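Excluded from the complex is one protein chain; the other protein chains are retained at their positions.
Our next item is chain A:
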Amino acid sequence: MSLWVDQYRPRTLDDLHYHKELSTRLKSLASSGDFPHMLFYGPSGAGKKTRISCTLRQLFGPGVEKLKIDQRVFLSPSKRKLEINLVQSNYHVEITPSEAGNFDRVVIQELLKEIAQTQQVDLNAKQRFKVVIINEADSLSRDAQAALRRTMEKYMSNMRIILCANSTSRLIAPIKSRCLLIRVAAPSDDDMCDVLQYVAKRVGFDLPPDAADKVVEDSSGNMRKALLILEALKMQSPNLNGPLSIAKPDWEIYCHKVADLIISEQSPSRVMEVRGKMYELLSHCIPPTVILKTVAERVVDKVDESLKADIMHWAAFYELRMRNGNKKIYHLEAWVVKVMSLYKHFFYGIDMSDFD
């Protein structure tokens, strides 16, 4: 079996359902013969990777779909072995450098050098260059980004780089200026409904518009999430009629409950309790940034207007600390304590003014 997300993913630029204008631009760019380095960015589930692969197909033809998965071994400076999975065709290579953890610089350098120094040998190839796709480019370390910047210029003749990131804010300016920035916005609700209906038709069932609306509403602009929800729904209740209850993922509910804990009581012992929950979330592979964001959004929903800005400010502040530091739990907890004391002081202030 294969997930619907994978199975019914559009293959060509023409197949794409939304952002038609972007598709035509990409198409003309691919046929212009002067293809730049590119940086696709946008929220997750907007269709960045799908667009990248469609562009590749436009560039190289169907041959680019013949993929093989290679396991390459790189040596870190301390001679530690790093095994990285590469997805490649004759025309492109795709890597996720965050798999290499701290040693992404080594991987990037080695790989790019190797690709850049080999010319395209296939005479039938439509383009003279190879393409390197770097997923999750915003998790590249600064070292790796600096390494990338030089290579991008040096090997322009036979290599192009396509970066894929959620936001450009974590990329250094030199890289941004060397790329053509392409923003892939999240699809609108109507777009998503269309896609859902299309998939339902391909699978062969009727999707009631109510259900489609419900799914769209719940997936907040994340196409992948919407399709996954639809598939899970379909598996649970095959006729999709009547009232649907879309279960949020466990971790999200958990985060919300943590937020409720923070608001309901502010004391050192509650800090301990929240810490336990945070640990639990971390040990379920939920990235700390996501935890912070989800909990903060929930807290902000529930508190007084005047506190919202402060809470978000501190969330941003500790998120940065988290990126610089090692032990995520300290920063999560620092934020929790900060919010608690803000909240407490807020009520304390009100009480005092009432008293006067």
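By our rule, a residue touches a chain if its C-beta (ideal position, glycine included) is under 8 Å from a C-beta of that chain, and two chains touch if they have at least 3 such contacts; residues count from 1.
Keep in mind that, in the parts below, contacts and distances are computed from a predicted model.
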(message) Just to verify: the chain that's not displayed, which of "Translation protein SH3-like domain-containing protein", "Myotubularin phosphatase domain-containing protein", "Blast:Ras-related protein Rab-7a" or "AAA+ ATPase domain-containing protein" does UniProt list as its protein name?
(response) "AAA+ ATPase domain-containing protein"
(message) In the whole complex, not just what's shown, which of A:35, A:198 or A:279 touches the removed chain?
(response) A:279
(message) Take the complete complex as the reference. Which residues in chain A touch the chain that isn't displayed?
(response) 1-3, 6-7, 9, 11, 44-45, 49-50, 53, 65-67, 69, 79-85, 87, 94, 96, 98-103, 135-136, 141, 222, 224-225, 228-229, 231-233, 235-236, 247, 249-251, 253-254, 257, 266-269, 271-273, 276-277, 279-287, 290, 318, 321-322, 324-331, 333-334, 337-338, 340-341, 344
